[in-house]
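Below is one structure; the comments refer to it alone.
Note that one protein chain is taken out, while the other chains of the complex remain in position.
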Amino acid sequence: MLLLDLLLMLLIAYGFGFLYYGLYRNLSARVHGRFGPSLAQSFSDSIKLFVKEESTTFGWMFYLGPVIMASGAVLNVLFIPFLNQGESLQGLSSYGNLIVVLYLMVLGPLGNALGVGSSGNPFGVMGVTRGLTRLLALELPFYLAAIGVMIDAGSADFGIIMQAQSTQSNMFAHPLLFAAAFISFLGFMGKSPFDVVGAPQEVYSGPATEFSGKFLALLMSQSAMFSFAKLLLMVNLFWGGADHLGELVAKTFVLFVAATFIGSVYARFSTVQSVEFLIRIPTLLGIVGLALL
Amino acid sequence: MDEGFIPYQQSLEDEEQSIKSTQSVIEQAIAWFRAHSMFVLAYGTGCGAIEMPPTFTSRYDIERLGVVGVATPRQADILIVSGYCSPKTLKRVIRSYEQMSEPKYIIGLGSCTINGGMYWDSYNTIKKLDDFLPVDMYVNGCMPRPEALIEGFVKLQEKIRANSSEAGYIQYRTRYAHYRANQERLFGTQVQPRYEENFAGMNL
Amino acid sequence: MERKVITIYHGPQHPGITGNMSVELDLMGETITRARTHVGYLHRGFEKLIERRTIIQAFTIVCRICVPEPDPNEANFALAVERLAGIEVSERASYIRVMVLEMARLGAQLLWMAGQSGSVGLGTVGQWSIYDRDLILDLFEQLTGGRVYHMYIYPGGVRRELPDGFLERLSALLDYLQKRLDAYDRLFFDNASFQKRAIGVGVVRGEEVLRRGFSGQVLRGCGFARDLRRDNPYLLYDQLEFDIPTQSAGDVYARALVRRAEMRESIRILRQVIAQMPEEGAIMQKLPKHRKFTLPKEDTYVAVESARGEFGYYMAGDGSEMIRRMQVKGPSLIHAFSLLEPLLVGEELSNVALIMNSLGICPPEIER
Partner (left out) sequence: MMSYLEEHYELIHKTPRLFALHVTREQLLDTLHQITTHTSFDTLSQLTCTDWIEEERFELGYMLTNALRSHNLMLKCSIARDKVTMPSLALLFAQAEVMERELHEMFGIGFEGNETLYDFALEGWCDIPPMRREFDTLAYVNAHYDFREGREDNLDVKEEIKKRKAAAKSAKETPSGA
């Protein structure tokens, strides 16, 4: 039964991940004043990449990169409960808590660094360096916000955190913590102005520069699932989770649209600037938020 | 192949119905996905690159067809050789093409790729792109309008869906000696590593 | 500890490069310690081709020298031939030429805006501005039959009469663009994230810049109001009112602000042209027959202000129907070598595209 549940969770994450990616392309196309591709376009892209006849590789470490990254995303999805009540779609959340999830979020990028490093492409390595530097700066405010939420609920367990918000969601109870988490969430989603990692005008595609065919498809799928997991995390921590699937979709959608629109009107910061910014403003917000608890 | 450009282009544009009917359902589905997701390498080789921004942005919005630009050759399916090619550029174009993973296609944009165009008597531009690389679709004009480029993409989609054995990348493998000889003749001593050395052992 | 220096090629196949050229960079971490510009990927030998073409044949290829803004080439070619052959152009034709040049300048600035915003990952601006540039290209198509290459400004005048209602449509487009420029101000020029990226980057400063042959926004961005339209007037620019915007900071943002003001000035010039253009008049002088159209054995130099700086032609005739020598000097030649190379040293890798775009480097005019 649990296995079936897990499978369902993965399917939902996969499906909605790609749907949201399609929506992202569509919505930003509307901002640009055009129609954009169909919603299923990114799904077609990933299928096409899976059936490419050739995929360049640079030895076994190179295979491991996307695989570790994908397993990080899968575990992330499985450890975050989709709903705040009931038995189904709870995944492995009873075996782990917020701290495990926060740890797992770092696993993927670190694993990918191994794979990219073995390709020897300077742009890939540069992208990974940028990614890890940014990750350090992103984690600080996000962890502060997460700690605040945990202190408030008195537990690191998702169920208890969500239950604590049944009267008032954390977004209104602790707006400063939410602001800190939201800004670093933008960075986690790779949205402007924090999209230094794969900046095409600077380092080609960053870490993905040398990945082709199946590897790229794997990276695409994991990033779709991973971004759904991040949306889920934000909804659970600050919006009190969801009672049923419909509410979940609505809440993640609103969050996603906000991130998309913000991303399409800002210029990209350079690495140093984004680290500086993240360490200053959201971290300060987080500290003040913690102090006000 | 008949002589002259028009029959040659006709042969590129012909939809190969007979082959299509012999495909299995899975092959057809794969071909459909390939035709509806085309990643274009962002390499503006010549002045045709000036009509690519309008094609890719809000006025003509070619992303509707599933065409997007990507930054690196590894991720790309389609290489647009946009206009005249000097030997110095051609070397880089060949290099980029060989780094792309199969199946891959080339669109020759502009008259200069077809017969040298305006620069037919210039000492530093090639006159016939398909001597050096297998071109899957030519779009003529100087400049070709964005509509013409979109038409080229639509024709190329048909060709990809027909899944022909004469697709450029297959020809580049089977008739490599021919292309290589032409490249060597043009570049003289400054040739690059052979294609086999790039793809040896990389087939998964 | 000795830090490792790696050498990478930024281009020619790179999304952050302005056209088909490359910059060889020595990097220490992400900081550039040495930069070398490489060109030649677009060399077509125009100057050789023109030596073996008659004047009419040469006219058709000069516009292809610079792709984003071909019309200064046509104007230069026509001005040089007219000066050597002693042809006077009618007032109406001159007005039409000014109109074409300003439209082209506006289009080139919009295209620059797409590149500059793209270099900092603000793709939305590019999508909008290329659409707006396309509306200008539509007018060009009505006027000349070509979107990008117009082959319109011909020695002796211009090639075709204005289509019916053209000036009204142009006027309507200017109203539209005026409104759009406000939108660009909000989204791009006043955007705090763009300011954060652009201020203090790629600084050109000092009296010395005048001696080094720079032109265009590089000079105007560091406080020198140099514009050939005013300093060395050609066509009818001495009869039109316009300002030369300047900034004093000399960085990427200053050059962007100069361009922003220039777009408004172009619109102002175009409005004057619409108001002042004579209704009637010849647009073309009577020229000698194709094979009899010869240039005397003399030489001259003409220059116009393109959207990126001084665009000059040296032309020498030899008494035959061919042009003996025509040498093109675009602003990018100096900017891409003697300005870009030292400017990049000490900058971060992420600023390369930013700086290149702000200098408006256009490779086809460097190597022709």
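Per-chain residue numbering starts at 1, and chain names A, B and C are given in the order in which the chains are listed.
Methods note: a residue touches a chain if its C-beta (ideal position, glycine included) is under 8 Å from a C-beta of that chain, and two chains touch if they have at least 3 such contacts.
Just so you know, these numbers come straight off a predicted model, no measurement behind them.
Peer 1: Please identify which of the visible chains the hidden chain touches across the whole complex.
Peer 2: Computed over the complete complex, the missing chain touches B, C.
Peer 1: Using the touch definition up top, pick the residue from C:H14, C:H43, C:R97 or C:R308 that touches the left-out chain.
Peer 2: In the full complex, the listed residue that touches the missing chain is C:H43.
Peer 1: Just to verify: which one of C:G29, C:G213 or C:G281 makes contact with the chain not shown?
Peer 2: Touching the chain that is not displayed is residue C:G213.
Peer 1: Can you work out which residue in B:P87, B:P103 or B:P144 touches the chain that's missing from view?
Peer 2: Residue touching the absent chain, from the options given: B:P87.
Peer 1: In the whole complex, not just what's shown, which of B:R64, B:R95 or B:K127 touches the removed chain?
Peer 2: Touches the omitted chain: B:K127.
Peer 1: Residue-wise, where is chain B in contact with the chain that is not depicted?
Peer 2: These residues of chain B touch the chain that is not shown: 3-6, 87-88, 91, 114-116, 120-124, 126-128, 131, 186-190.
Peer 1: Mind pulling the chain C residues that touch the left-out chain?
Peer 2: 39-40, 43, 45, 47-49, 51-52, 83, 210-213, 215, 226, 228, 231-232, 299-301, 303, 310, 312, 314, 316, 318, 324-325, 327, 329, 333-334, 337-338, 367
In this text, only the chains that are shown with their structure count from here on.
Peer 1: Let me have the rounded angstrom distance from the C-alpha centre of chain A over to the C-alpha centre of chain C, please.
Peer 2: Each chain's C-alpha centroid was found; their separation is 43 Å.
Peer 1: For chain A and chain B, what's the span in angstrom between their mean Cα positions?
Peer 2: 36
Peer 1: Can you compute the centre-to-centre distance for chain B and chain C, using the mean CA position of each chain? Integer Å is fine.
Peer 2: 31
Peer 1: Residues of chain C that touch two or more other chains: which are they?
Peer 2: Correct list: 14-15, 127-128, 131.
Peer 1: Touching at least two other chains at once: which residues of chain A meet that condition?
Peer 2: Residues 32-34, 200, 204 of chain A touch two or more partner chains.
Peer 1: Which stretch or stretches of chain B touch chain A in the complex?
Peer 2: So the residues of chain B touching chain A come out as 30, 33-34, 36-37, 39, 42, 57-58, 61, 63-64, 66, 68, 70-72, 74-75, 77, 99-103, 199, 202-204.
Peer 1: For chain A, which residues count as touching chain C in their complex?
Peer 2: Residues 28, 31-34, 122-123, 126, 192-193, 195-196, 199-204, 264-273 of chain A touch chain C in their complex.
Peer 1: For chain B, which residues count as touching chain C in their complex?
Peer 2: 41-47, 49-51, 53-54, 57-59, 69, 71, 73, 84, 86, 88-89, 92, 96, 118-119, 121-125, 142-143, 145
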